[in-house]
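Rather than the whole complex, this shows some of its chains in their spots.
We just call them A, B and C in the order they show up, numbering each chain from 1.
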Amino acid sequence: MSLDTVDARRLREVALVPDEYRVIVEKLRRPPNAVELGMLGVLWSEHCSYKTSKALLRRLPSSGEAVLQGPGENAGAVEIGHGWAAVFKIESHNHPSAIEPYQGAATGVGGIIRDVIAMGARPIALLDSLRFGPLPASRRHFDGVVAGIGGYGNCIGIPTVGGEVYFDECYEQNPIVNAMCVGLVRVDRLMRARAEGTGNSLMLVGADTGKDGIHGASFASVELDESSSERRPAVQVGNPFLEKCLLEACMDLGHTDAVVAVQDLGAAGLTSSVAECAGRVPGAGARIDVSLVPRREKGMTPYDVMLSESQERMLVVVQRGREAEVERIFQTWDLTSAVIGDVTDDGQLTVFDGDEVVARLPIDLLTDGAPLRRLAGISPEPPPALHLDSLPPLVDGGQTLLRLLASPNLCSRRPIFRRYDHMVGDSTVVPPGGDAALLRIKGTRLGLAMTTDCNARYCHLDPNLGAQHAVAEAARNIVATGARPLAVTDCLNLANPDRPEVYWELEETIAGLAAACRALEVPIVSGNVSLYNDSEGRSPIHPTPVVGMIGVIEDYGHRLEAGLQHEGDFVLLVGSSHNDLGGSEYLKVEHGTVAGRPPGLDLAREGAVNRLILAAAKSGLLRSAHDCAEGGMLVALAECCMLGGLGVRCPAMRPEAPLRLDAAFFGETPGRFIVSAPSRAMPDLQNLARRHHVEISLLGMAGGEILEFEGQFRLSLTEMRQAWEGGLLQ
Amino acid sequence: MKATARVIVTPKPVVNDPQGLTVKQGLMTLGFREVEDVRVGKYIEVSLEAETMHEARERVEAMCRQLLANHVIEDFHFELDHEGGKHR
Amino acid sequence: MKFGVVVFPGTWSDRDCGWVVDQVVGAQLQYLWHKDADLKGCDCVILPGGFAYGDYLRTGAIARFAPVMESIGEFADRGGLVWGICNGFQILCEAGLLPGALIRNSSLEFRCEWTHLMVERKDLPFTSACSEREVIRMPISHGEGSYFAEPAVLSRLEQNGQVVFRYCDPGGRVLPSANPNGSLHNIAGIINKRGNVLGMMPHPERCSEPELGGADGVKLFRSVAGNAMKVLVS
């Protein structure tokens, strides 16, 4: 096959472009055969090769004192104290979920769990980050995805402890489904998926291989079009029960030193897992025989076996001669395992079908050979400006609050997280429903906080600033539990980068993430990129850089929750407010517009406010803390009331010019928290705030069942709950 | 006219069927070693009013396409009954 | 006092139950592997929550044939304490050690949330540390926890006082609105006639320490730990 004879259709099928094909022929000094072409096609897909984003991703800060493993492995790892490491990563499953919401979401969860297992860690928590078109039109996607995430997580017995969900027109054709998994491992048992040791065996364990999802990786790297639903095999059906057995068996592997490495099979199946595992060891290669791969179906070709994306499989590198030990462990869990090849030192991936060589490719060509794409970004038209003077003044703050509480973007997420087992493991000390979740580490007093955040409307209005906000908001959510932000995983969901405007968004997004993570000293240790969320070019999504963050608290006895705790406590606003109505939920819900710039963000101030909250929490001065996010101060205050079952009485809000009343109530100035404290703590708290140069103002007094701003509005908890709790049930 | 449709929805042949696999293993452990394959699907019985059998068939076909089966991963077929009569 | 915690493939509350037995209550703990018929001298056998065999087909359907189940049946016949929690309750019903069955929640959705339970009997080895008609708070976490039994069976259960826990409101009123899953008679847990085999959908092991949001569950573990010696196997 020369370039002239390999037909364009064939190339398109494996999602390669003629230029890439030319590089392949040049490097191989021969045309690839069909199996090789398929293997290169999947590994050179955007999904696996990151050819569009790789150069940009290098700009993200990834080092720090606590970092044990940065990007490049199956998941990142940071040290959290007492000899424990937290392993975590987020991943997208947007394209499969668009076509088959339940299974797409379920297998997304299954996939991210295996990444954590591959590091030798026991998964302890899941989170999700979801975006859909508006309800009720997108109900099918929404219900299916939530059921799928629950279906997998509940069955496998890993609690789903947090997440986020937003609704916007831009996601109607392109729902976003990101799943994050957090695991725990002793620092000295942290594993790396490296195929070390020539002659060591490669074992394939778990599910039998079927014709699932052949070309799934390349599928995730193109825009969805009319024919997507026809390319059916790309959708896989998950088997959480099997993965549970696989998980336990892999944990049992920890008891033997016969295992060199464990690598999950994800996108691009066997091809990518073998290539990646060997690719991490300079000079290493691998030999595998597809005829040894246990199959679910008859009539599978070597091509099918190499590209199959059957779920619930792992590759295990085993010391030669000790295969039986490993086999026995899997047998205990009724799992099949098979030796399918071994590690070599020739730098090649050689695929046999029995005696016949069906493919032979240099490992580095597979993993690193894809020519990086250099695209040019052009900034698009700036979004419509917001003229505050033309906004009518607030009429009835109470009624506006009720409408905001009922907005699907702000209302209670209980209808979602009550469908997720968020308690299994006996570790969830701060459950979903407030800010970040907090899990205790048994046997210590350590708590591990975790959250996912991104306000994509901000990113749409200003991708750089929006990405900074995502990091800052995640940090605030961590801090609101009393934990210190530690590290980040990110999932960059964007539209088609071949369009200069989208590429520009990608550049800006990464610049924003990098700046914020540097300033707040939270390295990015793992992540994922999902491009082409761009149904037929008709409806590109907003840039949606989801930030998954973890944090630690030394003693979870000092944790905080969002809800008010005691009658008579002082309720305070920490941080100062400005006329930040640009891109706000208030503007959208009350005035039907998305306009202006996102609120300005002073990262140094963010740091100062966070430090104040942490210091106050540690000294036991606070009874509760909740950050102000979308919907502003008043929505946050209402949530504090509803979550704690207590009202607040406040004097009338009379902001000092130039601050407007609507902005004081509903503006989204960052760097603010609602906290409550007993009166005796007030002097200390005020001192502490002064020392951190943070403004702190009294809002009112906790008590009763009414939220009241004297002379402005009075709302009962019941009224607010009615609005808030029904928002997703329409 | 009253009709009853007995709809059977099965996972497509190439689609992974974890339920079927597990039930098969369960049967084997119970000693039913003669079992070669198990597929698990759904059975849905719909009673409906229709003018003619032809109309009933068309309506049920539409129900399957729109709601009862997920065409991405499932196949369906059904039988129609009408006052004791059975029509494939 | 030795608790046995059974592990099937797909069980996930085993470690939580083990944690409470071992770390909170301080009793002896023994995990029991489903393939092993030996109960290792345990005084109380817990069948914990999870999705044994994925709960494919029906909850508990395949698990009940595990070798360990036969021994558990004999152990129960001899008066040994058997305690099925969530999936364990489903398995006990499938195995015929308790009457009835657990079907899909009426919402058709999985539910993980706190409920209130009326303790209808405190004369049992599992509830002796509770007070008379105490209302306790306990989370559920299941998709198929709606208790069903034929009318005759149900009335026999009621007559014999075999209903141990009922979903109720915080004030102890047994109302339809307090029923999270459509269980007949708001049933959350039942006991066999002899009083040694308990099945319940809520998770006591998830509320045995205050930091987990409540500690009512530990009363049940303490009851067993304190009582087991008296009722033991003939």
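Convention: contacts are C-beta pairs under 8 Å (C-beta built on N, C-alpha and C of every residue); 3 or more make two chains touch, one makes a residue touch a chain.
Keep in mind that this is a model prediction, so the values were computed, not measured.
If you count every protein chain in this structure file, you get A x1, B x2, C x1.
Following the convention adopted for this analysis, only the chains that are shown with their structure count from here on.
Chain centres here are Cα means. That of subunit A falls 38 Å from that of subunit B. Within subunit C, the positions touching two or more other chains are listed as 53-54, 56.
Shown for subunit B are the residues in touch with two or more other chains, namely 18, 22. Residues 9-13, 15-16, 19-20, 23, 49-51, 53-56, 109-113, 139, 141, 143, 203, 205-206, 209, 211-213 of subunit C are the ones touching subunit A in the complex.
Remark: subunit A residues 147, 150-151, 154-157, 239-242, 244-245, 248, 333-334, 417-426, 428-429, 431, 440, 442, 556-557 touch subunit C in the complex. In the complex of the two chains, the subunit C residues touching subunit B come out as 53-54, 56-57, 61-62, 65.
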